[in-house]
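Complex shown without one protein chain; remaining protein chains in place.
And then chain A:
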Amino acid sequence: MATSAKRGRPGVVLTVFLLIIVGLYLIMGLTKTWAPKLGLDLQGGQTITLTATSENVTPESLELARNIIQQRVDGLGVGEATVAVQGDRHIVVSAPNVTSDDLVELVGATAQLSFRPVLQSGAGTGPSDDADAVPGLPTPAPSPEASASADEPSVDNEQLSIDEVLAYTATEEDLENFANFVCGDTVVDDPSRAIVACDDEGTYKYLLGPTAVLGTELDTAAYGIPTGDLSYVVTLSLKSTGAEQFKQLTGALLDKTSPENLFAIVLDGIVESAVEPQVQITNGEAQISGSFTADSAASLANVLKYGSLPVSFEPSQVETVSATLGGEQLRVGIIAGIIGMAAVALYSFIYYRGMGIVVVASLVVAASATYAMMVLLGSAVGFSLSLAGIAGAIVGIAVTADSFVIYFERIRDEIRDGRSLRSSLVSGWEKARGTIIISDAVSLLSAVILFIVAIGSVKGFAFTLGLTTMIDLAVVFFFTKPLVQLLGRTKFFGEGHKWSGLDAEHMGVSRDSLLGRRLRRRTPVTHDVTASQTTQEA
């Protein structure tokens, strides 16, 4: 196994490995990211875990819900908020630098979809630069200023009958409300009353009649380009009651004049789309056309589908950390890490003497590799370092140091078995290798399972533990081992200097046995002989 060719390569392996790490730092330099993304418990912010109230949730509906919540959160204008699906029924919303309570209300509310007849429309008095936006055309992403109106408390008033809805005419109060309404004001989506709502750009405002068709009546929504057509349309299919209501609504609207010939699709108090029916739709299969792009059609279809989704969430955990507290936690974590590293280094020097250098060098290399990976994974897959993650890394120090102990103790065992130091360095590795791999595999297995199964902070812990374990494997194989082999060629280590941690006396063997000399007589040997002997060996 340990061929001379293999023994000649440690320098190369070492260099390549170190170059890879330097490469990681070069990438960091190129992308100008020098610090890992911090979790909200370290930088301050709000984390909300939403749990579906029903047990069985399909991944598709969870993903749709995630999309909608993401849109809502984006709409709040809180910056880099992330919304992620976790496990089979959780959605985690993380918004840095947010410590107010608006977000909880916003994401906790169940989306409410309704179809309402339009009574009047006009320019939204809210700020708008976007002159291109036309009512009836869905826009791909809601803009921040308008969506603040989305945080309506849910109202479960009775829906009026379709006849009552169609007979409804705007009252004085409605018109006054409409006139005074500024896009951005709060909209209470009360199905039994007329409401004022804006499109999601805040460009147009609408006075809307009571709800004609509830979103729960929507069966499915899809989008696509119909055969023989050129542009995208969104198709809706309604359940039986809804289809009947829809038939009456569209029938009634055909006779009216603009803007009363429109009906609006309202989601969470925002007019997603205002549509003019071309014919009466009797089969509950409606088609909305307009200048859709693939994206905008998909987004509207999703919005519609989600509005009718039977998934409701409750915020099962809300964590708000102020920036000060977050910074404090980060400091504690870093202090703990540094103390841990220093103490391990100190212990290694006391116990392994010169070999402590190897431990410290390996720890430093492992730490720099871990840091680089954390930074790069932050920009690549959005990994963010949490307090639990720091804890994982600190436990990782223990795992990393353990591998060295296994290796070094193996070398010492080999020496005690009567092998020479030089051959012990090789055979010790061969025997330690398996142990290191299997024990790291156990560690990795627990990290992977924790990562897959766990929710909340456990996930961050598992991720860093797994990461440090893998880095440990790489460091032991491509740094520690070649370094030990290289050091074994030096006089200090290779001849078991008193301070090298590998001297004959401490190993309980004779110096001759340590240097691999055939024992003839117990006589002191000069260094010349040793040197020639060792060269021969190498």
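The criterion applied here is as follows: a residue touches a chain if its C-beta (ideal position, glycine included) is under 8 Å from a C-beta of that chain, and two chains touch if they have at least 3 such contacts; residues count from 1.
What we mean here is this: contacts and distances are computed from a predicted model.
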Suppose you had to identify the omitted chain by its UniProt name; would it be "Sugar transferase", "Protein-export membrane protein SecF", "Phosphoribosylformylglycinamidine synthase subunit PurQ" or "ABC transporter substrate-binding protein"?
"Protein-export membrane protein SecF"
In the complete assembly, which of A:Lys247, A:Lys431, A:His497 or A:Arg511 touches the absent chain?
A:Lys431
Missing-chain contact, candidates A:Ser94, A:Ser296 or A:Ser443, resolves to A:Ser443
Against the hidden chain, chain A presents residues 1-4, 49, 51, 87, 90, 99-101, 104-105, 108, 314-322, 324-325, 328-329, 331-333, 335-337, 339-341, 343-344, 347-348, 350-351, 387-388, 390-391, 394-395, 397-399, 401-402, 405-406, 409, 412-413, 416-420, 423, 426-427, 431, 434-435, 438-439, 441-443, 445-447, 449-450, 453-458, 461, 465, 505-508, 512-513, 516, 518-519
